[in-house]
Each structure stands twice: as structure tokens, then as C-alpha cells.
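In this view, the complex is presented without one of its protein chains, the others remaining in place.
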Amino acid sequence: MDPIIIAIIVLGVTALIFAAIIFGVEKQFKVIEDPRIDEVSEALPGANCGGCGFAGCRAYAEAIVKNESLEGMFCPVGGNDLNADIAAIMGLEAEEKAPQVAVVRCNGSLKNSPQKFNYEGAQSCAFASNLSAGPGGCPNGCLGLGDCVESCDFDAMYMDKETGLPVIIEENCVACGACVKSCPRSIIELRNQGKKSRRIYVSCVNTEKGAVAKKNCEVACIGCGKCVKACTFDAIVLENKVAYIDFEKCRLCRKCQPECPTGAITELNFPPRKVKAEVTEENKEV
Amino acid sequence: MLKTFKLGGVHPPENKLSAHKAIEAIEAPEKIFVPLGQNLGAPSVATVKRGDKVKTGQLIAKGEAFISAMIHSPVSGTVDKIDTHIDASGYRRDTIIITREGDEWEEGIDLSADLRKEITLSPQEIVEKVKASGIVGLGGATFPTHVKLMVPDGKKAEYLIINAVECEPYLTADHQLMLEKADEIVVGVQILMKAIGVDKAIIGIENNKPDAIEHMNKSVANFAGITVQALKVMYPQGAEKQLIKACVNREVPSGKLPIEVGCVVQNVGTAFAVYEAVQKNKPLIERVVTVTGKNVSIPSNFMARIGTPVSLLIEKAGGIPEDNGKIINGGPMMGKAINSTDVPVTKGTSGILLMSEKEAKRVREYNCVRCARCTTVCPMGLEPFLLGLAGESLDWEIAEKEQVMDCIECGSCQYTCPSGRPLLDNIRLGKFKVGQIMRSRKN
Partner (left out) sequence: MSLLTVSGSPHVHEKGNVSKIMLFVIIAMLPAFIASAWMFGIGAVKVFAVSIIACILFEWLVQKFLIKGPNTVSDYSAIVTGMLLAFNVPSNLPVWILIIGAFVSIVIGKMSFGGLGKNPFNPALVGRVFMLISFPVPMTSWPKPLESASQLTDVITGPTPLGILKESSNVAEAMSNPAMPDYLQMFWGNMGGSAGEISAIALLAGGLFLLLTRVISWHIPVSFLLGATMFAGALWLADPTIYIDPLFHLIAGGMMLAAFFMATDMVSSPMTPWGMLIFGFMGGVLTIIIRVFGAYPEGASFAILIMNAFVPLLNKIKPKRFGEEVKNG
């Protein structure tokens, strides 16, 4: 017989056998998957940032379809628009959520909290935090080694060389919360973006006694409670010798900021303060 | 051939500058700072309050948890306040601050120098006494000694191993203690033997201290069961597992305690403290501290009360040198760099090492060239380059799989790395994170 014909027969038979095996396996082990998983997953941004609390976008989609519910599920990257899209796919009601953005609650720059000693070694905040209080002497303050910048998948952070503090680029921040998790000192917080991106927060998380905190850092919260008294909306609480402004209750009236003796309250994106009378007017407007 | 452990190890320059300097007792300062967290495990709870009068040797803080220790007042005087004060951890921690007034000792403490050889207490009573005296491992790990003396049910101790290796460069506290208090140490060893019920004790001493070996040999001559074992100089021989391997050739399995192979290891300084506690009723309120460094004018061995600020010790040793760059609590291989001279001496302070800026500076970092030296020197048979990489890339799964928790943090890998990589920094981070993950998995 012609070798070509032999070859054709051999290969043909082999192909048929393998086709049969594959067909059998496919029938036997077919995974029946809800088509909505693919749909939801298609709609997601695919950044796999973990901001939703799941391992990746696919896992998030699977969880939504499995639970048939959007409760407690929110993709910060896609925001409300995406949530509405997913709700449409699932036939559910979407919950509106205020857009959030990360803020750095430490103002212990090289100038405000001068170095008390040098740190040398692995460029990792998590390690440096285990080693000692940090060059500024503050046990709760920013270490400036950039674990948060490293963790950011969206180019929304950089280290300011001059202050030694991380800076958040608001336009890029999707509030995935990766930096919040990466910070060994829980300095970064996700806060509501606020109207016109205006935010007001206590830029200090130091829980030491006022005198000790102030010695290490010019702009430390000393827990005096003046801001608590100034607040007319009960938005400020004093716990563990440090004030905290609840962004859900805060109405951005700016009354607390001038009260702070150390300047530990930071305002973002507000117009510059004018004379007193006009400030109140401005508040009405807001 | 001299005994040593088989796997890995390095031999850094010994630099025992303060060797053969007699132990010099230094007077306690006016204000003394006694941190509440001096031992491994739970911090102690203060039993005194502001304004209380205390005597030297009086109990001022109780260790209530299982792994915790008593703390006694190192001086007599008035409790100033209980506040935060910087300690060797680099953080401010709760500290009892006492203003000294004279030096009046608690009653019943035998301050004479007589050697009391007779051991009258029963094993139970010894353990109780050790616990009440607040003794912790004085080698630096500060593990409460009484916990180690309680042999768990179903286990039997065969050997007591006394760690007199002092493999850390620079440090000479244990060496000098052996030269001056050999007889007391031997009685302490007997007490420990009685407590854990063994008839064999081995005192392991590295061969770079021939006088101590000779001296101890003379002291143990009349006691059956106690032998002095000379060991080849090799770092980290003072690590518990390595010392057991060197002395009796047994390997403690991963994640297990020495009792698993029938051994209990105690530091030689601990043996002396046990002698003083059991025979003299004296709690642990002072210890030998080596103050040394290439630029220190008078490298010395001091007997310092717990709570004495480091600054005072440095002053007694000739002050801080001009170009000082680093102050280390402990030896150069495992000690902790402190960020302030206000840090007080604690039970775990075996030495204060001052390094010049030039010495303290880390070497230039290169890429890892995969030379495998770290693997060769690791006494635990780990692959530090891999663990370091896992730490750098925050991959805790790999770190756990490659047994990061077995690392004893001896620093041999980073010491020898030609690329000057911060291996141990990253491994420590890995240990910390993997420890967290393992604990959360348990709960």
C-alpha cells in the first residue's frame, strides 16, 4: 500500500479515537454555569484589585449570582453606574452609594515631625513598624516607606519627597481600599468624596497623651476636645485621645477647623476662607 | 575534634573587648524606669500605685498570665508614676517610674557573700520560688524560667543544658560571670537539675573562653553528673536548638520545644539568678550588662539594677564616642538598635554595643546573584533568598510553605550575603505576617 494512504488511515483513526475521548469527557464532566456569571464578569472592570473584598472580578461575579443579592456588594472601581448595570443583569434593585476616596490621616511631614533617628533597611512600612516607632517618634504616624504607593494598582498615589508623606491623586483613586489594607498603622481611610470633592478630616491618629504627641509632631491631635464642642452636628467624637470626624454626619460647615490649637484638622478643596461674615453665608450655600 | 552543630553557621570577628574586666556594680540613679513588659509573653500588671513607698526587692508587678513574670522593685523609694516610657522595642510602653531614696532591702533577703550549697527545697518549691522571684531567661529571649522548669505530662527530661556559649561577638557578661561566680553557678545548676528531675547536666562553653572552661571544670569536679563541654566557636551556637545539636546530637523537630528530645536549656546567667533566688531569697533585680564597642573608651561589665537608663551605663564606660551612629541593645548579630539612650536596662539586656557611623552603615545593595551562600550558612537548613524574596513580594503562601516560621533570626544569611540584601528584614516581616495568618486560621 502507498505509505501516504497508510499515514492517512493511521492519523485519521487516531484523530477519531481522540475526538471520541474528548467528546466523552466533555459530556461527563460538563460544568453547568449560570450564564449571568459571564455577563456580570464581562461588565466588571477586570482590574482584579480586590476592592470588593473578593479575590478577583470573577469571584465577585460568582458571589453575586450565587447569592442572588447585591447586599453589601459594591465594586468601588465601577461605582454606582456599574452597580446599576449589574442590578439590571440580575434583575435586582441597585443601592446608591456615595462615592468615596482615600485620605491620608497623617500630616507628620519631615517639617512637622522632624526625624529623631534614621531608619535603614528593607523599604517596607510593615517591617519598620515592627522595628520601632518610626523616625518621627510617633507610634501611629506615617513611616514614609510607601507600602501604600506600592499597593495602588491605579497610579493614584505617590510619595512626596519633600514631606515624606504619600499623596493621593483624587482623579485616579477608585476607593478600592488596597492602600487602607497595606498601611500597618491604619492611617489611610476611605471617606465620602463630598460635594465638589470637599472633605474635612482630622489628619492625625496618634493615641498618645497630648503632651507626648505634641512633642513629636507639631500638628498632632492632642485630644483637647475643642472641635467636639464646636461641632453642631455631633459629627466629631473623641476616642483614645484622638478626635474623629464622622463623614456621614459632617455637613462640611468648617466650624471645627479654626478651633484646633495644633492645626490637626485638614480641609480639602475648599475656597480660601474669607472674613467671618462671608464664611457663614458660604455655609448656607453648602 | 571539638563538638559543634553540623548545619550552616558563620564565624564573625569576636571582638570581645571587655573580656576579663571585673564586674563592677554601679549605683542606681535617682530615677529608675521599670517597664512592665520585660519578658516574653504577657506583660505584668502593676501592684503598686503612685505615691507608694517601695523597698528593694519588693514585688511591684505581677505576672498573671501563664507565660508572664513577676517584677520586683530594683531600688527603695517612692513610686513616681506609672506612665509610658520608651523601651528597647522603640515604642513607649507602660513603665513604673520610681524615685530612689537610699537602698533599703526587703526583709529576709540574704545579702552576704557566703556560698550556700545545701538545697533544702523540694522540686515544686523550687519552681514556685523561681516564679516568685521573677526569673526569666537572661540570655536575651526572656522566656519565663519557671514555665521551662515545668516538664509537661508525658515528657521526660534527660539533660539539663546550660548555655554558656555566648556566641554573640562583643558580649562578655556570661564569660565574666563564670570567672567570678563559678561555684554559685554550679549550685544553681544543681537546683535546676533537682527541679526538672535529671541527673545529667552539660555546661556548653565555646572554645574561645579557655579560662572559663578551666574554671568551671574545677568547680564541677566534685559533682557527679555535671560536665563542661568545650565547643568549637561557631555562630549561632547559643541558639537553643543548635546548642542541643552540638551537645547531645539531637535535633528538635520543627515547631517543637527542646523537651521533645528530652532537653531543657537554661542560660548560665539564669542559673546564677536561680541560685540567688532559691538560696539567698533574692529576686531578680539586677543583671550583668556588657557595655562595649570599638570606640568606647572603657569597655566594661557592669552589675546594673533593672531600670537603669542606658545613658548612665554608657557614661560610666566613658561616654558616647564622637562619631557614634548606632546603639544596640544586645550583640551585633541579634541585638536591637535602640532609638534613644533613655531606654532602661531590662531583664533581657545582656549588653549595650556602640557602633560608629561607619560600622553601622549597611553595605551597598546589589541584585541577588544567586550565589547560595545564605543557604549554605543557614543553621536551620532554610533558603533565606527565597524567604527574603517572598517577603519582598508579600507572598505569604510561599513564605509559609518554605517554613519561614522555623527561622531563628540569627542573621547569618544577611551577615554573609555578598549582595548586601536585607534578607532578615524581609524574613522577619514574613514571620510576622505568616504568624498572623496562622493565628487567624486557628480561631
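Letters A and B name the chains as they come in the text, with residue numbers starting at 1 for each one.
Throughout what follows, a contact is a pair of C-beta atoms (placed from the backbone, for glycine too) under 8 Å apart; a residue touches a chain by one contact, two chains touch by 3 or more.
The structure displayed is predicted, hence computed values, not measured ones.
Counted over the whole complex, the shown chains touched by the missing one are A, B. Of B:A132, B:V151, B:V233 or B:I320, it is B:I320 that touches the chain left out of the display. The chain omitted from view is touched by exactly one of A:Y60, A:F74, A:F117 or A:Y201, namely A:F117. From the options B:K241, B:K282, B:R305 or B:K433, the residue with contact to the unseen chain in the full assembly is B:K241.
The omitted chain makes contact with just one of the residues B:T4, B:Q38 or B:Q414: B:Q414.
Mapped onto subunit A, the interface with the missing chain covers residues 115-122, 127, 131-132, 135. What subunit B contributes to its contact with the hidden chain is residues 7, 10, 12-13, 90, 169, 241, 245, 249-254, 256, 261, 320, 322, 324-328, 330, 332-340, 353, 355, 357, 359-364, 366-372, 375-376, 378-383, 385, 403, 406, 409, 411-412, 414-420, 422, 424-425, 428.
What we mean here is this: only the chains that are shown with their structure count from here on.
Those residues of subunit B lying in contact with subunit A across their complex are 84, 89-92, 337, 339-340, 360-362, 391-392, 422, 425-426, 428-429, 432-433.
Within the complex formed with subunit B, the subunit A residues making contact are 116-117, 120-122, 124, 126-127, 130-133, 137, 139, 208-209, 212.
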